[in-house]
Structure formats: structure tokens, C-alpha cells
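Only a single protein chain was left out; the remaining protein chains are all shown in position.
Chain lettering (A and B) follows the sequence in which the chains are written, and residue indices restart at 1 in each chain.
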Amino acid sequence: MEFSVEQIASFLHGEIVGDGSIKVNNLSKIDDGKPGTLSFLANSKYTNYVYETKASAVLVRRDFTPEQEVKTTLIKVDDPYACLALLLNMVDQATRPQKIGIEENAYIAESAIIGNETYVGAFSYIADNVQIEDGSKIYPQCYIGNNVKIGKNCIIYPGVKIYHNCVIGNNVIIHAGVVIGGDGFGFAPQNGEYVKIAQIGNVVIEDNVEIGSNTTIDRATMGSTIIRRGTKLDNLIQVAHNVEIGNNTVMAAQVGIAGSTKIGSQCMIGGQVGFAGHITIGDNVNIGAQAGIPNSVEANSNLLGSPGIPIKEFARQVVLTKRLPEMNATIKQLQKEVEQLKSMLSENEGK
Amino acid sequence: MEFSVEQIASFLHGEIVGDGSIKVNNLSKIDDGKPGTLSFLANSKYTNYVYETKASAVLVRRDFTPEQEVKTTLIKVDDPYACLALLLNMVDQATRPQKIGIEENAYIAESAIIGNETYVGAFSYIADNVQIEDGSKIYPQCYIGNNVKIGKNCIIYPGVKIYHNCVIGNNVIIHAGVVIGGDGFGFAPQNGEYVKIAQIGNVVIEDNVEIGSNTTIDRATMGSTIIRRGTKLDNLIQVAHNVEIGNNTVMAAQVGIAGSTKIGSQCMIGGQVGFAGHITIGDNVNIGAQAGIPNSVEANSNLLGSPGIPIKEFARQVVLTKRLPEMNATIKQLQKEVEQLKSMLSENEGK
Partner (left out) sequence: MEFSVEQIASFLHGEIVGDGSIKVNNLSKIDDGKPGTLSFLANSKYTNYVYETKASAVLVRRDFTPEQEVKTTLIKVDDPYACLALLLNMVDQATRPQKIGIEENAYIAESAIIGNETYVGAFSYIADNVQIEDGSKIYPQCYIGNNVKIGKNCIIYPGVKIYHNCVIGNNVIIHAGVVIGGDGFGFAPQNGEYVKIAQIGNVVIEDNVEIGSNTTIDRATMGSTIIRRGTKLDNLIQVAHNVEIGNNTVMAAQVGIAGSTKIGSQCMIGGQVGFAGHITIGDNVNIGAQAGIPNSVEANSNLLGSPGIPIKEFARQVVLTKRLPEMNATIKQLQKEVEQLKSMLSENEGK
């Protein structure tokens, strides 16, 4: 797959400065540009790289004016980053496996209903009464339990396990090793032992959700654990039973959410954050990496630390905690001085 | 599966207040009750929901006396929560896949011994000399390595991987994606590189243990990594080589335990807690979420924080850390005042 700069510029409605006949076959970052690749300048911080990059061509803004000699070919476009995203997507479509059909050695229960233009890879197990709608791809070695419903145009990567009765919407992407619908962690203490509370609910994943590798989402005790439309979960995240996450919330890797907690829409959650159970996080909340959230949080909050506090307060705490040795020394010095003052005063008194 | 309220009341030795002929087919939480479901009131905090719930029937305590009109049917029982647990279990038994037999496309070594009333799902791999006792279920896509022994009535969910020589007791539940018996993390530094120390031990899981999705338990260097009877591990937990965890200890998700650490019985460990290696945690220890435990801990301790300290002390630290800006201002004010006092005094002296 090779394109000339002319072809790309024409496709992106761009303007060529330099040799338009040169060919590229991949994309690169401008600080890591290689001959034969097309790079891009989206952040002015990287402008210097335009003059030294080895990339064969670089996407720049229409108003870019070089301040020294440029050896690479420039393609001037309205929005280099948007153009890049478009090209990344094209390359990805052309290189990612695009299989259709049911591979030999897949197990498909007779009662399962599989739509058109779907793919079911070898060694995948499609259990009783599963419904998979048009255009969805199930890679090899997945387990789709009884009565699971998967919407249209989903991609389920290898080795995903979805327990019985869970519901997956449309355009959902689930990466390898994800487990959906494992039993919630519920036990009743009884004579010093723990008796399992059966978990009869399910997990509902709405449209346009993406879930990263090896993340686990437990089924509800009763009702549903819900991930709402457009939310993106990174790798190795733990979502406990009866949790609900709103729309278009983004969570970095290794976040843990304890049972029955509700998280709002449009939130941004950093890596390794932990949420206690049975709390409510409002919309538009930002929580920094490694924070611990023991209580409910109002909408539009920005928290950091464990326990989480407003980011500005946290920053001040960090500074003052660093100054503790100094504060401690000052207190001791003050004690001495006060002692001196006292003795001076009592001497004065005595006079 | 539909039951009349009369049938359920009779089964639970309950007393009906309202229409006993009404039918229910599922269970619900009282704040999320739907028509056709049976709900329950176990916690008096939720009493108000009894008057507004849409659930068709509600389990309440025998001594419950409504303070306003109740539209739903009540079933009065001795212990609503225990009755609920019983019903949850019945619904679960009726809806969870209950397969028996060896599915086509399972690989079973000739030397493996498989008991009666067992299930081995498609694409599972049962290696040489494996022993699986009566009533155990191995879901699809599991790997059971050489010489592994699995006791009676275990449930091994899809995609579990158990390396060679590990031993699983009776009534053990292992959720999807769990890895048992991977090599302990042992390396000897040698000329700036690391040489692998072979890990020849195994993992022993005793009776009645439950292990959550994608948790990893490493094999011992020599001897065994041991999880004792009745202990419950949540998802994404890391148990390193030669760790031992006592009886009936409960651990929330994403806990990490470094090598050779021993944890007692009846402990409760919050999510994302980390334990250093080669330490000993006593019995009945409670450790709050995200704590870091660098040293051994005495029995009956309650710790929080990183490094972990007694919970009360931690709470006081949090309060005082918040007050640092104020303390800092007070110290500065004191410095000024002491300076003033000194200069006043020296003036006095001078008089």
C-alpha cells in the first residue's frame, strides 16, 4: 500500500510545497520520522522537527510559514491532526484482519442466531440462544454465554468471556481477555465462614463503548451493572456488581470501582484511582491518577489524593508536607525563644 | 419460571398481606422494583420504598407494621435477607447453564481421570494425569496442566489456566481468566542481567475458596503458594510465589501481595491494598482500601494509609494535614509576635 503525496494531498484537499511525486507507505511521529513515511505537525512545540525530520512528507497547517530551509515535502491542510486521524483510520482498515464467516472449529449452539456479514473465529463458543447482529466480529477463543445479545458492528477480540444473559449494544469494541458478567463479590458471614450470595443480574454495555484488555465487569446481584453510551474503559479496570457508569466517561487503566457506585457522564478518571462502594460521582468530574474516593462527589469537581480533595488543596498540601521539617524546626526554635522571653520577663519581674 | 406469591410464602413459611394470587418471575431491589418481581426490605433505611415500589410483592419482617397505605403484596417472614439469599440461589440454579458431559472438541489426555456428573466444555485442554473429581464443571477454553488435581463440585469458568502440578480442593469456584501456577517472579542478578530462578513449587487452593476474574496466583519457588479454606478473592488480585492466605479471609479487587508474605485468617482487605514481601499479617486484621503494608501486622489490627497506620491515627493525620496551611500561618504569626515581644523586652531592658 503506497501512495504518492499528490494522491494524499488531493484526498485531503491539501496544497503541496515540494515534490508531489514522492511516495509514502506509512505514518510516523515527526520526532521519529522515517523515509517513506508521512508525518504531521499538530503541536507548534514540535515545529523545529519540520526542518530535520526524515519523513518524506509532513502535514502542516495552511498558515505554516517555514523559518528556514525545509527538506521534506509539505502538505498544507486546514487541520493536520484531523487529517492524521482520517489517515490512521484508513491505514488501520487496510491492515487489520477483516474476516467474514464462521470458521471451522467454532462451536455454535443450534439455538443461536447469527446475523449477516459477521465473523466467528475458530474455538469461539456461542452458547444457547445467543443473538449476534449484523456486521459483528467475534475473534477466536471467545466465550459468549447463554442468552447473550450482541448488537451490530461490534468487535470482540480474542479470548473475551461474556457470561450468560449479558447485553452488548452496537459498535462496541471489547479487547482481548476482558471478562464480562463474572459473579459480583457478595458473601454473607455465617458462623465465621462466608456463604455465597447468588448473583442473578447481568451486565449491560450500551452503544459505542470500548473496553480495554483484561478489564473485568461483574454482573449485578439483581438488576444490571451498566456502562452507558460512548464510555471508554482502558485495560485492567475492575467494575464491581451494580456499578453504573454514565455516558462518554473516560477511565485510564487499573481503576477500581466498588459495588453499587454510580459514576456520572463526561467524567475523566486517571489511572489506578479507587472508588468506594455505594457512592455517587456527579457529571464532569475529573479525578487524578491514584486518587482514592471514599465519599460521593459533586458534579464538576476536580479531585486528587487519597482521600481525594480538590486539586488546588492537594497541591498546597504537597508543598506544605515537604516543608514539614522546616515547620518542625521553627516550632522548636519558637519554644526556645518563648522560654527565653519567659525567663527574661521573670528576671525583670524579680528586679 | 413464574411463581405465585402464595407458592413463595408457603415455601418460606411466610404470611401474606394482600393479593396472594399475583405472580412474580424475578427478584429486584426495593428502590428499583418492577411489576412482576419480588422485592425485599432488609434495611429499615429503605422502609419508605415499601409504599411506592412497583414490585408486585415485598418480603418484610414479621413485626413490620405499615404507617401508610401499602399497594404491593407483603410476605412477612422471620429474616427477609436470609429468605432473599435462598431465593437468589434458587433463581441462579434455574438460570445458570447446567451442562453435564464432555463436549466434542475438548482435548482430554488419555491418562486423565474424569469423575461422574462432571462437565468439560469445548476447547478445554485436560493434560496428562489430570484428576477431576465428581460433580466438577470445567467450562470451555480452560487449560488444566499436567498432574493437576481438582476436587469435587468445583466450577471452573471459561478460559481459566491452571499450570502443572497445582491442587484445587472441593467446592472451589474460579472465575474466567484466572491464572493459577504461573512462574513466581524470581531472578538472580548476574553481570547486569537477570537469570531466571526456576519455580518448581505449585499452588494449593483449599475447599470452598472463590477466586474472581483475571486474578493471578503464582506457583511457589519450592513448596506451595496456599489459599486456605473458605477464603474469597475478588478480581484482578496478584498473589505472588510462596504467599499463604489463611481461612475465611476476604480480599477486594486489585490487591497485590508480594512474595512469601503470610496473611492470617478472618482478615478483611480493601481494594488496591499492597503488601510487601516476607511479612506476616495476623488473624482478624482489617486493612482499608489503597493501604500499603510494608511491615508485619499484629492480629486484630485495623490499618489504613500508605504506609498503613491504625485507622484512628490515620483519620487524625488526614484532618491535621488539611489544617497544614492554617498551622503554617499560625507559626508565622507566632514568629512575628515573638519578635515583637523580644524587641519590646529589649526596649524595656534598655529603659
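Of note:
One rule holds in what follows: a residue touches a chain if its C-beta (ideal position, glycine included) is under 8 Å from a C-beta of that chain, and two chains touch if they have at least 3 such contacts.
Remember, it's a predicted structure, so these values are computed and weren't measured experimentally.
Within the full complex, the residue among A:Gly121, A:Gly169, A:Gly184 or A:Gly201 touching the omitted chain is A:Gly121.
Checked against the hidden chain, the listed residues B:Leu88, B:Ala258, B:Ile281 or B:Leu304 yield one contact partner: B:Ala258. Remark: the omitted chain is touched by one listed residue; of B:Thr216, B:Thr231, B:Asn247 or B:Ser301 this is B:Thr216. Contact between chain A and the unshown chain involves residues 26-29, 32, 81, 85, 88-89, 91-93, 95-97, 103, 105, 121-123, 139-141, 157-159, 173, 175-177, 208, 210, 212-214, 230, 232, 234-236, 248, 250, 252-254, 266, 271-272, 289-290, 306, 318, 321-322, 324-325, 327-328, 331, 334-335, 338, 341-342, 345, 348-349. Listed here are the chain B residues that touch the chain not shown: 105, 107, 123, 125, 127-128, 141, 143, 145-146, 159, 161, 163-165, 177, 179, 182-183, 185, 187-188, 192-200, 214, 216, 218, 221-223, 236, 238, 240, 254, 256, 258, 272, 274, 276, 292, 294, 306-307, 309, 313, 316-317, 320-321, 323, 327, 330-331, 334, 337-338, 341, 344-345, 348.
Convention: only the chains that are shown with their structure count from here on.
Distance from the chain A centre to the chain B centre is 25 Å, each centre being the mean of its Cα atoms.
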